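Take a look at this one; I'll ask things after.
What you see is the complex with one protein chain gone and the rest in place.
Chain nomenclature is as follows: A and B, assigned in order of appearance, with residue numbering initiated at 1 for each chain independently.
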Amino acid sequence: MHRCLKLPVALALILSAGTAAAADKPETLTIGITGFLSGPASVFGEPARAASEILLDDLNRAGGIGGVPVTAIWVDEGAGGEHVLSEYRRLVQDVGVDAMFASISSGNCKKVAPLAEDLRILNIMWDCGTQKIFEENSYRYVFRTQANATPEMLSTLLYLLKTRPDFETIAVVNQDYAWGRDSWHIFSTALRRLKPGVRVVAELFPKFGAPDFSTEISRLLALRPDVILSTSWGGDLDNFVRQSVQRGLTERSTFVLPLMESSLQRIGPDMPEGVIVGGRGDHYFLHPEFRDDDAFAAFVERYHAATGEYPIYPVFHIAQALAALQGAYERAIAGNDGAWPDREQVVDAMEGLEFRGLGRTVRIRDDHQGVEDQMIGVTRRDPAYGFAVMDHMMIFPGAEITTPAGMDSTAWLENLPESILEIPVETYRHAE
Amino acid sequence: MDPILLVLATLDGIAYAALVFLVAVGLTLIFGVMRILNVAHGGFYAIGAYAAASLVLSVSGADLNPWLTFPALLVAAGAVGAVLGLVIERGLLRHIYAKEEVLQLLVTFAAFMILEDVQRLVWGVQPYAATDPVRLLGTVEVMGIPYNAYQIILLPAIALLVLVGLRWFLRHTLSGKVITAVTEDRETAITVGIDARRVFTITFVIGAVLASLGGALASPTTAIQLGLGAEMIVLSFAVVATAGLGQVEGAALAALLIGLGRSFAVYLVPELDVLIPYMIMVLVLLVRPQGLFAVAEKRRI
Partner (left out) sequence: MRFVRFLPAVLVLAVALLPLAVPWLKIILTVALAKGLAVLGVVVLLRAGQVSFGHAMFFAASAYSAAFLMQGFGGMDLAVLLLAGMLCSGAMGAVIGLFVVRYRYIFFGMLNLAFSMVLYALLEKMFHVTGGSDGMAVGRPTYFGFELERTAFETALFYSSLVLAGAACWCVHRFLRSPLGEALSAIRTNETRLEYLGISARRVLLIAYVLSAALAGLGGAVIAVNQGVVTPDLGYWIRSGEFVFIAILGGAGNVLGAFAGALVYELVRFYAAAMAADVWQMILGFVLLGIILFASRGFVGLYQDLVAVAAPDRPGREREPKR
């Protein structure tokens, strides 16, 4: 027992030895990244971790950030919120990391945002989607390097309205937690505004992690809604799609699955054609604008060689977070006459920053929300891949579909201008 | 309620109940004989599911007759149940039969935690899906609604088979009678020369095989992912407690009650579906603490 208590003291001494003083050019730049490495959401955390290793390797080979190599320490969000908060502190206060990337879970983002403010540490919310963070509070140290739930849902709805304008009934099957509830709230609010009169025939919120949707599917088969929306992800989405395919539900109703991009490879050849799918941004390993770009193709190839899979959206998100960090440092160095910036200068440089990860350029707004374009498409089979790919992809401009800074999403959606239906979008076909 | 929906909800409830019963019956059998509430049961279930999915995938991938996936499910379940059951009974439980009940329960809790990470280390974090058996059996239409034959015919049939088989085994074979004797009155059974340790081993292995059979049979219907065991074990507890500890037939009826309760909830009040099993459990325990089907004087643990 005695020895157990001594352990943290000893560790703390060892770890604190690596802390560097601000504004001196450090030996290394250390970032802490929280992500799910266990539990159902590890389907997102593990690909992001694998990608971070490749990206950091590339970055460090090219000289790091301003000549300083970058290393990452991962924290498992699957070990629970208590653990994330404790580790967050340990990394900031003891290890002395230079920035934190947190997190995947919106719940954890809400917890760490005020903590980051108090600890005065640059925190990049690299994956979580809740739109409420910057609508309910404003922060100095917290930024989001991707879109949020509002543009993600709105682009999905716009795609549906453009491609299948005639539907009259809709049902929703979402996971029973904030994302499932909030995403439906956003989608349905916008739907009521843009196509009033659509009847919602079933709102089902099965338990998060439910293994079996048979009963829900029977009910939907009997109800025959024109459109079925599900913003589920991971094993839940896999199960819902597979079980729906097995019982012919996908033939009776149009499926709209805004997070399906991350499940396409797992579902494989079972995936029917004509399902509306998205990937929380312009995140797609066959991105129509970049697939022939050398750096992009090289990364996809390296990722595939390392993991046996093609990158999915969290890979793009972590790439954006890293690109933003690099961009902010370089901007701050430039603004500091080439000298190494202190932390506050880096935080200042984040505002208004434009950067490019693997997709299109993202801009950080004044309220620290990233403005990111959204890509939605429909599934189609291509014998070159053992799974469905995307076709008829539309890329929606982020600036048009993101809630304006300082506004509440619900209020904005309730008064959407009709003109939003006519915003210009580029359409791309799948190239065999 | 629309009569068509009534039929649909009933079918869904039966399919669900069949799976829950398979897991719960092993739990109740172990409790009846050994007086141990085996938390590791959830781990057996999950590993049975993972192993079955792996084996089915390798059969599907090996260009063999796809119908071989059915025996593959059974082989995986048998192997996982027998190995894990033996290792845990012989390696752990055997040393603590003399100790307090709570320690016995905690040992199975520790085994459950260890098995959680075993799944992670062996199968990783990506969900596994091996749906061939469901696909092979195809669908049957009931009132215009396609159902998987696997779920509404095969699973209930197997559950029924297990129920009838266990009844027959416990009443008409020597090993079964010995197990029943230990369940009814352990002290007397030992006095008349029954080797309780052997009975414990046999029972525990049968229980473990049933749990992993439940997992294996569930595997074609769902994606196998981490955290599967924790949910299943509380649900099985609910079934076992509702039925009465040690009640094999009771577990079948309680599973049906809970399965139907849940599926009707999805049709009528979808917001209540997760609550139903536990509400049933609380209500039953409040009225009949020994469970629906147990006789009160058996309460002698």
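Just so it is clear, contacts are C-beta pairs under 8 Å (C-beta built on N, C-alpha and C of every residue); 3 or more make two chains touch, one makes a residue touch a chain.
Everything numeric here is computed off the predicted structure, so don't read it as measured data.
Undergrad: Based on the whole complex, identify which of B:Ala62, B:Leu174 or B:Leu286 touches the chain you can't see.
TA: B:Leu286
Undergrad: Give the residue, chosen from A:Gly81, A:Gly248 or A:Pro272, that touches the chain omitted from the document.
TA: That would be A:Gly81, which touches the missing chain.
Undergrad: Consider the whole complex, including the chain that is not shown, and state which of A:Thr30, A:Ser52 or A:Ser106 touches that chain.
TA: Result: among the candidates, A:Ser106 touches the missing chain.
Undergrad: Among B:Asp117, B:Glu184 or B:Glu249, exactly one should touch the missing chain; which is it?
TA: Residue touching the chain left out of view: B:Asp117.
Undergrad: Given the contact definition stated above, which residue among B:Val25, B:Leu228, B:Leu245 or B:Ile258 touches the chain not shown here?
TA: B:Leu245
Undergrad: Across the whole complex, list the residues on subunit A that are touched by the chain not included here.
TA: 1-2, 4-5, 7-9, 11-12, 37-38, 74-76, 79-83, 85-87, 89-90, 92-94, 106-107, 110-111, 114-115, 118, 176-178, 181, 205, 207-208
Undergrad: Since one chain isn't shown, list which residues of subunit B touch it in the complete complex.
TA: Within subunit B, the residues that touch the unshown chain are 35, 37, 39, 92, 95-96, 99, 101-103, 105-107, 109-114, 116-118, 120-121, 230, 234, 237-238, 241, 245, 271-272, 274-275, 278-279, 281-282, 285-286, 289-290, 299, 301.
As a working rule, only the chains that are shown with their structure count from here on.
Undergrad: Taking each chain's centre as the mean position of its Cα atoms, how many Å separate subunit A from subunit B?
TA: Chain centres of subunit A and subunit B, defined by C-alpha means, are spaced 38 Å apart.
Undergrad: Going by the contact rule set out above, which residues of subunit B touch subunit A in the complex?
TA: Listed in rising order, the residues of subunit B that touch subunit A are 4-5, 8-9, 11-13, 15-16, 19, 120, 124-127, 129, 131, 134-135, 139, 145-148, 151, 218, 221-223, 225-228, 231, 262-263, 266-267, 270-271, 273-274.
Undergrad: Of all residues in subunit A, which touch subunit B in the complex?
TA: Subunit A reaches subunit B through residues 37-40, 42-43, 45-46, 202-207, 209, 211-212, 214-216, 218-219, 221-222, 234-235, 238-239, 242-243, 246-248, 266, 270.
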